[in-house]
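In this view, the complex is presented without one of its protein chains, the others remaining in place.
After this line comes chain A, so read on.
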Amino acid sequence: MARIDLVDLAHSYGGNDAPAESFALKPVTMTWRQGGAYALLGPSGCGKTTLLNLISGIVTPSRGKILFDGADITPLSTQKRNIAQVFQFPVIYDTMTVGQNLAFPLQNRGVPKSEVEKRVRQIADLLDLTFYLDRKATRLTADAKQKISLGRGLVRSDVAAVLFDEPLTVIDPELKWQLRSKLKALHRELDLTMIYVTHDQTEALTFADTVVVMHDGRVVQSGTPAELFDKPAHTFVGYFIGSPGMNIVPAVVSGHEARIDGHVIRLHRSYGVLPAGAKIEIGVRPEFVNIAAPAPGLLSANIERIDDLGRARFARVRIGDVKFAARVPPGFSVSDNTVGLVFDPAHVHVYADSRLVEGVA
């Protein structure tokens, strides 16, 4: 059980002297609350696995410190940190039974036999593995193997945090849901800090109460799923989360107005002085732009196609050269190629050099 603090933590696989831009993880300072369920979300190569491996101690950071409950554990080896980690592919000790697999971390630490047996039974119960305890672990299915990997972390009573590195990659889709619910249940029951690395937004948003979005070695936003959806702090978050992603359109912004190709869009807040020379864009989620019949005062666009997602229909349109997605209201039938776009001013955000600019109400 621990709060984890990262202080100016950074890592480069090319050594400390590598140019700052080449760092796999750019300096980050943040706190992981004890008992929190976190998801580290980002595309491949964004540094999320590096961050995870830094916390577990598999990789030693080039710079910065990691604190568990305020104590600096940066120089400690993986064995000495009270961390459990579940990897992308199930790691199973082939020659052992399920029970022996679960007992392995305890035996290595010299825990008395009776205690080992008790813990193994408890954890097997928790993970529904009791039935398999005496079977060879290699013969089980991938999801059972992942549960064993997880179990090997959980048997240790001193475990501070459980780290997951895309643990559902090799699991069949119908079992993914089950296993994810199991993880959530375990989280509630055991009050452990859990950090879950994934590139799948559905997985991240359903598992975590705090989602940390990473992009190009940086943590670009950390917040609840709702925050990430309603108010992306970075255009990358807007684009990466949501399906389809947020529309990002270059615009000229002054006061309560944004102009796209000379057309005025009302904004909910006022934007006074924007950074000079910055690239100014507005971002709005497709959910907050409706298609309407062309009318004076509406930004007009050309429809390219309509995607029917079942729960909603989205139109893929073009404003000049810019691609754009917008919601097709129920009952609206598209008759003409040219349509108007109705924006919801409260959900139009302004970005300067990809970062959110807070307006004044």
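To be clear about the criterion, contacts are C-beta pairs under 8 Å (C-beta built on N, C-alpha and C of every residue); 3 or more make two chains touch, one makes a residue touch a chain; residues count from 1.
Throughout what follows, contacts and distances are computed from a predicted model.
**Student:** Considering the UniProt annotation of the chain absent from this complex, which name among "Aromatic-ring-hydroxylating dioxygenase, alpha subunit", "Acyl-CoA dehydrogenase", "Cytochrome bo(3) ubiquinol oxidase subunit 3" or "ABC transporter permease" applies?
**Tutor:** UniProt protein name of the non-displayed chain: "ABC transporter permease".
**Student:** Which of these, A:Phe104, A:Tyr239 or A:Phe332, touches the one chain of the complex that we don't see?
**Tutor:** Of the listed residues, the one touching the omitted chain is A:Phe104.
**Student:** Out of A:Gln34, A:Gln88 or A:Ser254, which residue would touch the omitted chain in the full complex?
**Tutor:** Residue touching the chain left out of view: A:Gln88.
**Student:** Among A:Asp72, A:Asp128 or A:Glu304, choose the residue that contacts the chain missing from this document, as touch is defined above.
**Tutor:** Counting the whole complex, the residue in contact with the absent chain is A:Asp128.
**Student:** Which of these, A:Ser77, A:Ser243 or A:Asn337, touches the one chain of the complex that we don't see?
**Tutor:** Answer from the full complex: A:Ser77 touches the omitted chain.
**Student:** Name every residue on chain A in touch with the hidden partner chain.
**Tutor:** Per the touch rule, chain A residues meeting the hidden chain are 53, 56-58, 77-79, 83-85, 87-89, 91, 93-96, 104-105, 108-109, 128, 130-132, 135-136, 138-142, 144, 149, 152-153.
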